[in-house]
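Note that this complex is displayed minus one protein chain, with the remaining chains in position.
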Amino acid sequence: MSQTNNAFDKAEPIEHESAVSVRNVSKNYGEVEALKDLSLEFPRGQLTSLLGPSGCGKTTLLKIIAGLLEPTSGEIIIEGKKVTGPGPDRSFVFQDFALLPWASVLRNVSFGLELRGVAKSEREAVAERYIKSVGLGGFEHAYPHELSGGMRQRVGLARALSVDAQVLLLDEPFSAVDEQNRRKFQEDMLELVRTENKTFIFVTHSIEEAVYVSDQIAILLPRPSRVSEIIRPTSFRGTGVDNIRRSPEYLDIVDQIWASLRNYVE
Amino acid sequence: MQNRSFYLKILSAVIVFGAWEIAGRIPVSYAFPTFIESMSALFAMIFDGSIFVAYAETLKPLAIGIAISATSGIVIGLWVGLSQRFEWLFSPIFIVMQAAPLAALIPILVMAYGIGLTSKVFVVCIMAMPVIVLNTAGAVRNTPSNIKDMGRSFLASDRDIILKIIIPAASPVIFSGLRLGISAGFIGAILSELKITPTGVGDIITYSRSIADYPSMYAAIFSIILLAVLFLNLLERIENTLFEGNNRGYVSD
Partner (left out) sequence: MTVYGYKLPVMSSLLLWGLLWEIVGQTGWTFFIPPLSEVLVTLFNVIGTAAFQKAMYETAYAFIAGVFFAIVIGVPVGILIGKSRLLDELILPWVNIFLSAPLTALVPVLMVLFGFGMKSIIITTTLFAIWIIILNSRAGVKQINRSLVDMARCFGASPLDAFFKVYLWAAMPEILGGIRIGVIRAVKGVIIGQLLISIVGFGALFELYSNNFMMSHFWAVLIVLFALAFSLSEFLAYLERRVSYYAASR
C-alpha cells in the first residue's frame, strides 16, 4: 500500500468499513501510464475527495469506478461485488452537467429512472421531489438553456440523487459554476452527506473545496498517478458551515496540501 | 430598432428593383426587360393560371426526389454514423459526391432512363442526397460524448442511447442537412428541366426565350427563385423554433 497516514498524528483510524475499494488499479493509454497500481478505500456514508494537479488521473479513476472506463488491470469492489460496467449502485454528476438540451428539467431529472423503466407518473413524482430538494421548485418545465450554470448543475445533482444509488460520483461538479453558487453547493454537499446515507466520491482540483467538504482527502500525484497521502480532517466537522473556514485545522490542512502540491504546478 | 431593419430591407429592395427598372429602360440590352414589364408578365401568368400548371409539373420530380433522398439519406447517414464498417464502406462515396460536379452525370442518366420523370427524379436525388447523408452521419458521430457517458452511467441500453440521446442530439444538424438537400434539389430540378426536357417552369423559360418574350422568361425565373428562397426561409424558421435551445444548454455557453 502506498498510502501514508502519518500526515496528521491525530488522524483517527478508519472506523467505517469501506463501501468502495479500489484494488491495484492500473490504466494505460497505449504507452502512457495514466494510473499505476493504485489502491484506495472509500468509507461508507462519507465523502472522499480525490485531489491533485491536472493530469493526475483523478477523473480517469472516477470513470473507472463508474464503469465508464475499463482498468487495464486491477479491480473495483463495491459492496463485495466486482464492477464490470455502469450499475444501479452508482450515479454520476458530470463536470459539464451532461443535461439533455432538448428535455425539460423534469425529464432530465427523471431520465435515470426512465432508463430503468420506471413508469412515467412514478418517476415524475420522484423527480419533482428532488427538484424541490435541490431548490429548483417551479423550474420543472424550464429547459437547460434557460437556467444559469449553477441551476444546471442542481439539475445534474437532482438526477443523480433521484436514482437512489448508494454511491455518488462527482466529477469536478462545481468547477463550471460561479464562485457564490459554488459556496452554496459546498454547504449543500455537507448537508447531503449528513442526511443521505450515501458514499460520496468527489473529484476536485480546489484545495479549499476538498478540505471544506471532505471526511477524507486522497492526494493524487501524477505520472504515473499514485496516492501520495490520505488526510482525514477531524476537529471542524459538525461545527457548523460558517465556522469551518475559520478553524485552525482547516487552514493548516490547506497549507500542508499546498506545500506538497506546489512542486507539481507547471 | 426593429423598424430600422425593416425599413432598410424595403429600401434595399427598392434600390435593387429600381436599378433593374432603370437598366431595362435604357435598355442595357434588347434582352433586358424592365422590372415592371417582368412583373406584369408574372401577374398575367398568375391570372391565366399557366404558372400553377407549370409549377405542378416542376414540383413533381422535386417532391418525389426529396422524399426519396430524405428517407434513404437519413437511414444511410444514421448507419454510417453508428457503424465504423459502414462508414469505411460508404462515406468515401458521399464525400466524393459532395465535392464532385454531379451535374455531369445528367447525360448518362438521360441515356439510361430517357427523358421522362425518372431521370429528373434521379437528378434531384444525386444533388440532394450527399449533403443529407454526410450531415446525418456527422451529427451522429459528433454527439457530445458527455451525454452518451451520462446515458451509460444511468444504465441506458444501446437502443436507449440511439433513440433517446443520439437521434435527438443529432436532429438539428440532420434537419439543416435536409434543408441544404432541398436547396440542392431545387438546383437539380431546374437543371433537369432546362437540360433534359423543357417542362413546367423550365418550359416557360425555354419557350419564351425562343420567341423572344423576355418579360415572361424573367418572370418565370424570378418566380422560381422567389419560391425557392421563401420555402427555404420557411424551413429555416421552422428549424429555429423547433430546435430552440437544442444547441445551447451545454456548459460552454
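Lettered A and B in written order, each chain numbered from 1.
Definition applied: contacts are C-beta pairs under 8 Å (C-beta built on N, C-alpha and C of every residue); 3 or more make two chains touch, one makes a residue touch a chain.
Everything quoted here is computed from the prediction, not taken from an experiment.
In the entire assembly, the chain absent from the figure touches the shown chains B. If you put the hidden chain back, the residue from B:56, B:75, B:111 or B:163 that touches it is B:111. Note that of B:63, B:103, B:117 or B:162, the residue touching the chain absent from this view is B:103. The set of subunit B residues touching the chain not shown comprises 4-5, 8-9, 11-12, 15-16, 29, 31-32, 84-85, 87-90, 92-93, 95-96, 99-108, 110-112, 183, 186-187, 189-191, 194-195, 201, 205-206, 209, 214, 217-218, 221, 224-225, 228-229, 232-233.
In this text, only the chains that are shown with their structure count from here on.
Centre-to-centre separation between subunit A and subunit B, using Cα means, comes to 49 Å. Contact residues of subunit A toward subunit B in the complex are 63, 66-68, 85-88, 90-92, 94-103, 111-112, 114-116, 143-146, 149, 152, 159, 163, 169, 176.
Here subunit B touches subunit A in the complex through residues 144, 146-147, 149-157, 160, 164-165, 168-169, 171, 243, 245-253, going by the rule given at the top.
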